[in-house]
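To start, the structure under review is shown below, and the notes come after it.
All protein chains but one are shown at their positions in the complex.
First chain written, first letter: the chains are A, B and C, and each begins at residue 1.
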Amino acid sequence: MRRRLRAGMVGGGPGAFIGPVHRQALALTGQIDLVAGAFSSDPGRGRELGLEIGLTPERSYPSWEAMLVAEQRLAADQRIDLVIVVTPNHLHYPVARAFSEAGFHVVCDKPLVHTSVQGEDLRRVVEAAGTLFAVTYNYTGYPMVRQARDMIQGGRLGTVRRSVVQYHQGWLATGLERQGNKQAAWRTDPARSGIAGAMGDIGSHAVNLLTTVTGLRLEALCADLHTFVPGRPLDDDASVLLRFSGGARGVLTASQIATGLENDLSLQVFGSEGSLAWRQEEPNRLVFWPADGPQQLLTRGSPHLSPSALAASRLPTGHPEGFLGAFSNIYRGVAEALFARQEGRAAIPEIAQFPDLMDGLRGVRMIEDTVRSAHSREKWTSASVGGPSV
Amino acid sequence: MRRRLRAGMVGGGPGAFIGPVHRQALALTGQIDLVAGAFSSDPGRGRELGLEIGLTPERSYPSWEAMLVAEQRLAADQRIDLVIVVTPNHLHYPVARAFSEAGFHVVCDKPLVHTSVQGEDLRRVVEAAGTLFAVTYNYTGYPMVRQARDMIQGGRLGTVRRSVVQYHQGWLATGLERQGNKQAAWRTDPARSGIAGAMGDIGSHAVNLLTTVTGLRLEALCADLHTFVPGRPLDDDASVLLRFSGGARGVLTASQIATGLENDLSLQVFGSEGSLAWRQEEPNRLVFWPADGPQQLLTRGSPHLSPSALAASRLPTGHPEGFLGAFSNIYRGVAEALFARQEGRAAIPEIAQFPDLMDGLRGVRMIEDTVRSAHSREKWTSASVGGPSV
Amino acid sequence: MRRRLRAGMVGGGPGAFIGPVHRQALALTGQIDLVAGAFSSDPGRGRELGLEIGLTPERSYPSWEAMLVAEQRLAADQRIDLVIVVTPNHLHYPVARAFSEAGFHVVCDKPLVHTSVQGEDLRRVVEAAGTLFAVTYNYTGYPMVRQARDMIQGGRLGTVRRSVVQYHQGWLATGLERQGNKQAAWRTDPARSGIAGAMGDIGSHAVNLLTTVTGLRLEALCADLHTFVPGRPLDDDASVLLRFSGGARGVLTASQIATGLENDLSLQVFGSEGSLAWRQEEPNRLVFWPADGPQQLLTRGSPHLSPSALAASRLPTGHPEGFLGAFSNIYRGVAEALFARQEGRAAIPEIAQFPDLMDGLRGVRMIEDTVRSAHSREKWTSASVGGPSV
Partner (left out) sequence: MRRRLRAGMVGGGPGAFIGPVHRQALALTGQIDLVAGAFSSDPGRGRELGLEIGLTPERSYPSWEAMLVAEQRLAADQRIDLVIVVTPNHLHYPVARAFSEAGFHVVCDKPLVHTSVQGEDLRRVVEAAGTLFAVTYNYTGYPMVRQARDMIQGGRLGTVRRSVVQYHQGWLATGLERQGNKQAAWRTDPARSGIAGAMGDIGSHAVNLLTTVTGLRLEALCADLHTFVPGRPLDDDASVLLRFSGGARGVLTASQIATGLENDLSLQVFGSEGSLAWRQEEPNRLVFWPADGPQQLLTRGSPHLSPSALAASRLPTGHPEGFLGAFSNIYRGVAEALFARQEGRAAIPEIAQFPDLMDGLRGVRMIEDTVRSAHSREKWTSASVGGPSV
């Protein structure tokens, strides 16, 4: 009997969007138990949530610092294996750093940290600790995203020439942050969100999706960031031209003022031998245009798919999987990597996949590059980011 | 702190499709722990699975009978609250009956039992025991199915006139049952599956969906059942004309030889004031045609939806939910109903909805009526089934 | 220089739906000029329309009888080659009969005539005259419908097992015929429309589409016809189970009370080696599920299509063709067949395809069989119709 992993969570308290998502994604794995938490900056509310979801009182901690101290003191077979950081962005750095340094594995929400300086420091800490670090760029957990990546790596598209990624949401089309919406409030506050708004919150997902799927390495970019809602201190709309090593071109748009749109993340990739299109709101399908035959609709779970795409699938074709399944696949990847590490074996590569610290760091650099470009009168700003790791 | 419920499972061993579905659906609730199981008719394989998924050795039972005896002996605060019956169909009746009689709540897969005689007996047993009984007609767990039902109940369609339900799958288009496929083998075997094939396996889902959403009461039907794959003893293709009380008309088709189709369950309802369409493979959307305005696309999680539809939703709009979410909603309904019962509350939340024994019994009657009609030269066969309960 | 053909039209006056459709379809051919017409039972209004669309006063006839007499007297190189009958249904028979007998080729709207007795008589007349006779079952003029037919004939689906055809419209969901709508008025009047309502008006299209595409021969049927709108003397809703020679099964539904639906004609065909789906409202695409590979989306105009499908196409892929293009293809077929006849050619081009008198007669028989079945208490009524000719 394989033992299950123990996790603790920092953030994700009452009113949070992403906390319950992580908890359900954990539950879906059947491999990781949530046994500890410091869910809120308000100790009372955090504890209440902990009890409500079945934690013991002593492991419903009043603060992440208390949790760090207490968990370190526990016996190895009691102590959490990993900590999950789902606070507003500004706390990612101190929390992730402290837990990594103490030898805990970390799963951290995106964007990783506020600055690449923080990111590089975190990288050094994690490398020294030898711990595992995952960043929940969850959209790459979708089976059909992995299928797209594998088809491109396998040469089915020939040379990738052009890629268009769009991430359009409408929920910030009005000044929601001034109407008591906590999600909106911290996301539009530079102190908690960082130097970018839409670009940081969803644009970083978009660029992670694009580079992960295409394998392209960004070389230069040209950004136009704009704020449409008066009084908002961060961008709510971003348009970016992209140039990649080898000559491929791309366009990224990320907007949170696209009235009526829900979570419309889509990717198109055009190659010399074929093209692909995927849309997050219809995640079980992948459109493939081979150069020499009719358009194909590939569906999750069907034979013909790559081993990674099949491994990321839970149900037969036609039984739709969704956002939680994709999110949970990140955790399954982490669990598989940790089990392999514990058992001293090589991890099963088709499952042990997750965006890592380098992906997180590239996301931070991309945000910095984009903001720099937005302030520049030069057309092209060199990109400091590299290629994908997943 | 509300305590979590404890469940035991009968069936769903290695190679089963529906066992892992139930287990993931349970996990997603965050309300029910699987603590006991008799997963397989092969005691060794069943025990192995139990250990693999974290059960203790003593509660990985060699048979359902052993589980029944042992669990009854446990203290009330250890004993399972409910048993989940996910065996091939022929075992539903003895297992569900025995556990109900012993005072356990039951969640049973569909179709409920082989005959309405069994069903009526089971009904008496359950009524005498005063236990809760749910049948996993899981498709009614989709939020947008509940929205459709609520719109019709609320009069948004005026008088329902016509309804078309289609359930098309292609996986049995060849004689898969003779190629070692266990799922195909028992589903095409009358001894284990019952008197109907496609009609029992998926047609019963279709009729449950139609009657639950429309609230219509079936009055008469006219069925054409056919077997396309040579040597198969049960129907793999069903077409049924439907007449409902009040004059509404309908058509049901259920086919497992629809080559290439995956799990294509769809429902159209036409009323005097509007129409609706829903498709299981795109479950987050519901098309609504009001008589006096443009077509609308309603999406899961958006405001404008009914309280039940919103309660059945876990994520914001645009973050697709799928089959497991809908399935889990049945369990959330069961859990909430049990909590209300334990706490002596009359008021139960919107989420406490699930198909019950009467739905299961109506499904069995519908299968019997359909087979009777298929053998009749009369056009219309009176239906012995009634309306929906959810 | 090939000469153009000359056509005369009977019916299709002011307020008609189908008259302008035929005229635009003619114009699109570039092969047939409309030079004569008796457009209305009101001679003044008919003449007015004739002048408006550019006919000479002398060939804007006050009645079809006058047109018949006058055109016969004209020199062969002035006289119309063909007459187009687009009156309400009850006039199809006398007009088509008289012009056929006089040696004119005829293009007649559907359903052909009111009774199969009339149809058989018309058949004898036309055979004696040796003239050409087309019936505008226009939906078979769509390129992707011809592609579907050709794929099935070429064996790409293996044995056809099951076919579902739906034709859903909502425009007669209320008693429009009592609100001054001329289209609704004659279509719901047995004296002008015949013995069936929805079944005759659109159900006959559906059965023609199904039999043309599948090549199946109807053997027996079981119909449920219903009238939902009070006071309407003809059915507005039809559901029919179908059995074909060789064992294939089918379902046809035709409804004009499907609130909000526009012109939703769709066809699904399931075979042992593959399946197809086509929808009239998205006519440039055909979905193909091969048994052994991913779903394909075939698009009008692309290579890979059959010669007939390509010949029926006017524009490159991605430049949508619509209803008028398909309609015009019927006329192109007629024109090419007449040119071949005039030139004494045996070989006729791929485009020379159109539904003929036998298709029209089969449609009439199907309507009669359906009405007979609707009144029968027997489940199955033998079909008197045969297979398709196009």
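Please note the rule applied: a residue touches a chain if its C-beta (ideal position, glycine included) is under 8 Å from a C-beta of that chain, and two chains touch if they have at least 3 such contacts.
Source: prediction; values computed, not measured.
Here is the thing to keep in mind: the chain we left out touches A, B, C in the whole complex. Of the options A:R178, A:H226 or A:H304, the residue whose C-beta touches the omitted chain is A:H226.
In the complete assembly, the contact with the undisplayed chain comes from B:Q296, out of B:S63, B:Q153 or B:Q296.
Among A:Q24, A:T188, A:T214 or A:S275, only A:S275 touches the chain that is left out of the view. Residues 288, 293-299, 302, 304 of chain B touch the missing chain (whole complex, contact as defined above). Seen across the whole complex, the unshown chain contacts chain C at 1-2, 4, 17, 20-21, 23-24, 27-28, 30, 51-54, 169, 171, 261-264, 280-284, 299, 302, 314-325. The chain not shown here touches chain A at positions 157, 161-162, 164, 166, 168, 170, 173, 222, 224, 226, 228, 237, 239, 241, 243, 247, 249-251, 253, 255, 257-261, 268, 270-275, 289-291, 295, 376-380.
Just so it is clear, only the chains that are shown with their structure count from here on.
Of all residue numbers used at the contact between chain A and chain B, over half are used by both chains, marking a mostly same-residue interface. The best fit of Cα atoms from chain A onto chain C calls for a rotation angle of 180°, in steps of 5. Look at where the CA atoms of chain B average out and do the same for chain C: the two points lie 43 Å apart. Centres computed as Cα averages put chain A at a distance of 55 Å from chain C.
Rounded to a whole number, the gap between the C-alpha centres of chain A and chain B is 35 angstrom. Across the assembly, chain A contributes residues 299, 302 that each touch 2 or more other chains.
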